[in-house]
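One structure is given below, encoded as structure tokens.
The complex appears here minus one protein chain, its other protein chains still in place.
And then chain A:
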Amino acid sequence: MVRKRVPDWLNSSLWSTTPADDGLHRYSPSPTTTTTTSSATVSEPTLQPPATVPPPAAASKPQSTPTSPKLEIRDPVNKNSNNNSGGNDQNGDSSGVSPDDISRQAQLLAELSKKVINMWELRRIASQGIPDGAGIRSTVWKLLLGYLPPDRSQWSSELAKKRSQYRHFKEELLMNPSEITRRLEKSVGCDNDESKPEGRGLLSRSQITHGEHPLSLGKSSVWNQFFQDSEIIEQIDRDVMRTHPDMHFFSGDSQLAKFNQDAMRNILIVFAKLNPGIRYVQGMNEILAPLFYVFKNDHDVEMAANAEADTFFCFVELLSGFRDHFCQQLDNSNVGIRSTITRLSQLLKEHDEELWRHLEVTTKVNPQFYAFRWITLLLTQEFNFADSLHIWDTLLSDPEGPLETLLRVCCAMLILIRRRLLAGDFTSNLKLLQHYPSANISHLLYVANKLRTQAIG
């Protein structure tokens, strides 16, 4: 049997993730990282401390000037090899950070300002990455997820409709039983006691409405349902508290963090109540987090104020493609997570049989051990927050749906570290894959895109 040869471009030193070759991130976050070129700074979470507005937003304009002189300081090796690889490739090369960035921003802004947005065009530009500044990402994601229609004139009516719908959901579903019974009484027309503030004597007893009382064990009882839901609500609460503990936006004692946690909690509770089939599964909070972050940090004040409602609908939309991954009963079916992992495995086999063989046959690293988290959580846990936003840009802009691109990106992740994997045994490979080393995201996405175009076989 002829072993499929690994294509030469894969073995080029360009694609390894060893620190020396690593270029800087596409969007250098803050001026401090320009001092050294080691990837140690690259791995630092770029959207760290005072993260109400992402630092890149503030630095987006000054960023353009420091990056150009930076190119000169950088490794001549890098510069040459980047030129060799044909820096004109659409899908993100590492060298031209600033000019590409600005042009992409201009292109996006141009597209967004049109009366009717060309979705195909938008997807094409977005798949190369959306700049962090100018709050573009929020609007683009909403368009990509189908929340905003392409026709600009319909935006305000659509938004108003959706937001009021969400408000309605919240009112209905988040009421506690005391309030519900109070409303029931009002509707039945019971007259409340209020009448005699001063007075003594026996307190009058009144009938309970609809047989509702707190200890009711009836299936349809509001109280009973409340207590049954309280378990799920506790679970949601715990997970929301644990989301991104390193980011001030999500965690800590600040007003902002509490507000955001409440919003996320509300969204997840409403989702769980509206979807009794799937309820809440651990991990949904991780998928919610980037969406909410991006929408909340929209530069447009009105948009940011309504971030909760917008996030809810986009979350539902995003999850609709992946629901089956969260349903335990479907695990072994052909829409479940196991079959998706098998698809990833097949993809790897097609593109890099040597690595596939080494991983699955020789070292017996079952893809479930690492790919499960990659796929169900859409790679939010594998990279730092800023990087995962960039990856999501590409994922969401795929017209076929994020899953296809996701599998390609996962495959690319494996291929990028192939040298280390091929040299490792079960333990070291597993460790490596479960703590994926920080990588240059543009490289990663470039490789993933190449997998799409490369012929199989």
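We adopt the following convention: contacts are C-beta pairs under 8 Å (C-beta built on N, C-alpha and C of every residue); 3 or more make two chains touch, one makes a residue touch a chain; residues count from 1.
The rule is simple: contacts and distances are computed from a predicted model.
The protein name that UniProt records for the chain not on display, among "RBR-type E3 ubiquitin transferase", "Vacuolar protein sorting-associated protein 29", "Histone deacetylase" or "Histidine-containing phosphotransfer protein", is "Vacuolar protein sorting-associated protein 29". Of the candidate positions A:H213, A:R323, A:R357 or A:R420, contact with the unshown chain belongs to A:H213.
Residue in contact with the omitted chain (choice from A:R205, A:K219 or A:H435): A:R205.
Mapped onto chain A, the interface with the missing chain covers residues 176-179, 181, 192-194, 197-208, 211, 213-217, 227, 230.
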